[in-house]
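The structure follows.
Note that one protein chain of the assembly has been removed; the remaining protein chains are unaltered in position.
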Amino acid sequence: MTANAKTGITLAVVYAAFSALVLAFLSDSGGTHLTRPAIALVDTNFLDRSTTRRSYADLVRAGADLSDFDCYVCHDKKQPPPLRLDTNLNIIVATEHSDIVMGHGRHGRNNNCFNCHNETNLVLLQPRDGRELKFSDSTQLCGSCHGPTYRDWEAGAHGRISGYWDRSKGAMERKDCVNCHNPHSPRFPSRKPAPGPHPLREIGATAGPQTGQE
Amino acid sequence: MDQNDMDKPPSSPASQPAPPADAMGRRSFLRTSAVLATGLAALAASLKPLLEMNDFPTMERFLQKYYKEMTPQDMAKVLKRIEDEVEQQYGLRPQVRDLKPMAGVEYVYCLNLTRCIGCRKCVHACVAENNESHDPEIQYIRVLRLPDGSLDIDKAEHFYAPDSVPEKGYFYMPVQCQQCKNPPCVKVCPVHATWQETDGITVIDYDWCIGCRYCEAACPYWARRFNFTKPTIPKDRLNPDMAYLGNRPRRQGVMEKCHFCIQRTRVGRYPACLEVCPAGARKFGNILDPNSEVSYILRSKRVFIQLKEEMGTSPRFFYYFDV
Partner (left out) sequence: MTRAIRNYFVFLQRCVCIALVGDWRYYAWTGLLTAVSLLGLNAYCRQFAHGLIVTGMSDEVSWGVYIANFTFLVGVAAAAVMMVIPVYIYKNEDLHDLVIFGELLAVAAILMCLAFVTVDLGRPDRFWHLIPGIGQFNFPKSMLSWDVIVLNGYLLLNVHICGYLLYCRYRKTKPGKWFYIPFVFIAIVWAVSIHTVTAFLYVGLGGRPFWNSSIVGPRFLASAFTAGPALIILAMQVVRRVTSSSSLGLGSPEGGGAPSPPPKRRAATPDDFVLLTRYLPEIGSVPSEIRQRLLPMAEVLEVQPGDILLRQGETEDKAFFILRGCVVVKRQEGGRFRITRTAGPGEQFGEITALDGTPRTATAFAEEPSLVLSLSAAALRLLMKSPQVNKIVRSRMSERLLITDRALMTLRSIVQVSMLINVFLLANEVFKEFYSGNLHVVSSKYLFVGLKNHHALVPWIWTAIAFNLIAMVLLVLPVSRSLKWLNVTCILCIVGIWIEKGMGLVIPGFIPTPLGEMMEYRPSLNETLVCFGIWSFGLLCYTVFLRMSVPILQGRLCQENEGAPDQSSNAAAAGAAPRG
């Protein structure tokens, strides 16, 4: 075959290749040619900024129903409520207050209602120094035993705060102890975590825990 | 008259000088032209995917100046343009402001590792506040679960998903941009698209970034994120309260990261991650103010962890334990 013919055939092949490319490019459907599984929107619960509990002070501010806090509807003003302990000296919670679970302090250290409540005036709280505190000042009561934590709370280092770090522009709002801690079972409640991250690529990223101690 | 003429050897009539190397006959010229033409057609056709671009930069955006060189008038025009674009895309007109740092302010973040329960609410509050892309997912904060007793990052678990947190035997450490005093990302950016402002926040001019991702390679905390494609923000979750250097929607091909919720903090408010934390583990404020909670913490708490302190980055994030 002459060189000229070889060149001619080669050029024809190249021509065909280029034409095939034109067709391939123009007929491409477009898009990224990638598929990724959809990511669900996160539950709005996880964006919620409200506290776990509402304190008495919150209820007052909101003008909510305070009938639960009207002790003398049932109790007798002249007579302090009796304290019943079982053989292990654990407190027996009255059935009328069955929603209260006593868990303040390990080994039942704090299982006396009147360590905090004032038995002669049930609408008040009583710290050890004899002061009388309203329910809306319950933080003072907590602080009378939990000193370091109270100091931190005062400085804004413990507990939730919101609002303005720059006090000249607005108020900084400190939440009370009982906004997070149930006074009868103060341990901070555990909860379900929000979903973990969805990495862009699947290669190598396993769905579950990856750590092995190696 | 060329000098070359004198040097030319006399040509003997029988021998022919070789044709110049670039000579071509008419037939081969036609053949070659046909192939060339198809080649050019293939070239044009190969550009077809460009038609799918719906975000091609306008001349105005192409020529937009660097943040630090914009006059207030330039900035006002740019802000208005951004507001128009967001309204067009999301149906909601935002307010985009250019907030300047406050004088006498240097931010510091303290994070109480005793209190963090690993619930990841901060991650999602950040996403909602800062208009981060939903798909592909961009989250500035990454919460690590570490076994009690060790700060070895290689033991960290990123994808924990138990039924309830906190889990016994572990503690949780959220990591986001540490706004380092000596930031490696600022050093390596070839176009000065990222820099540290006087109040300590390392910011990014999203319209200046060229997307080389050198800063992402340089960050020792894996804090920077890249927009691999056009970000998607769910329409009903758009936060319309925006700042130019903060949470205004970004584009494909640029970097972003935590900026201490610049649209909140520069007007005196707390960042979103702090406000949503149920355990109050996060503390933020002005270290130059002795009455701030962060000053108190740094004064009174004894053990501080600055992540990867030995890198010399001087992060503004202080992790500490209470008990």
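Labels for the chains are A and B, by order of writing; each one numbers its residues from 1.
The definition used in the following text is that a contact is a pair of C-beta atoms (placed from the backbone, for glycine too) under 8 Å apart; a residue touches a chain by one contact, two chains touch by 3 or more.
The shown structure was predicted, so the numbers you read here are calculated from the model rather than taken from an experiment.
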item: Residue among B:Arg142, B:Arg248 or B:Lys283 touching the omitted chain; value: B:Arg142
item: Residue in contact with the excluded chain [from B:Trp208, B:Tyr244, B:Tyr296 or B:Phe317]; value: B:Trp208
item: Residue among B:Cys219, B:Leu245 or B:Ala281 touching the omitted chain; value: B:Cys219
item: Touch list for chain A against the chain that is not drawn; value: 3, 6-7, 9-11, 13-14, 17-18, 21, 25, 28, 31-34, 199-201, 203-206, 210-212, 214
item: Residues of chain B (touch criterion as defined above) contacting the omitted chain; value: 1-2, 4-5, 7-9, 11-12, 14-25, 28, 32, 35-36, 39, 42-43, 45-53, 57, 62, 66, 136, 142, 144, 152-156, 158, 175, 184, 187-193, 208-214, 216-222, 224-230, 251-255, 308, 311-313
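Operating definition for what follows: only the chains that are shown with their structure count from here on.
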item: For chain A paired with chain B, centre-to-centre distance based on mean C-alpha positions, whole Å; value: 29
item: Complex interface listing, chain B residues touching chain A; value: 28, 31-32, 34-35, 38-39, 41-42, 45-46, 48-49, 51-52, 102, 110, 112, 117-121, 123-125, 127-128, 134-137, 139, 142, 155-166, 228-229, 234, 237, 265, 267-270, 274-280, 283-286, 292-293, 296-297, 300, 322
item: Chain A to chain B touching residues, read off their complex; value: 7-8, 11, 14-15, 18-19, 21-22, 25-26, 28, 30-32, 36, 38-39, 41-42, 46-49, 51-52, 152, 155-166, 168-170, 175, 180, 188, 190-200, 205-211, 213
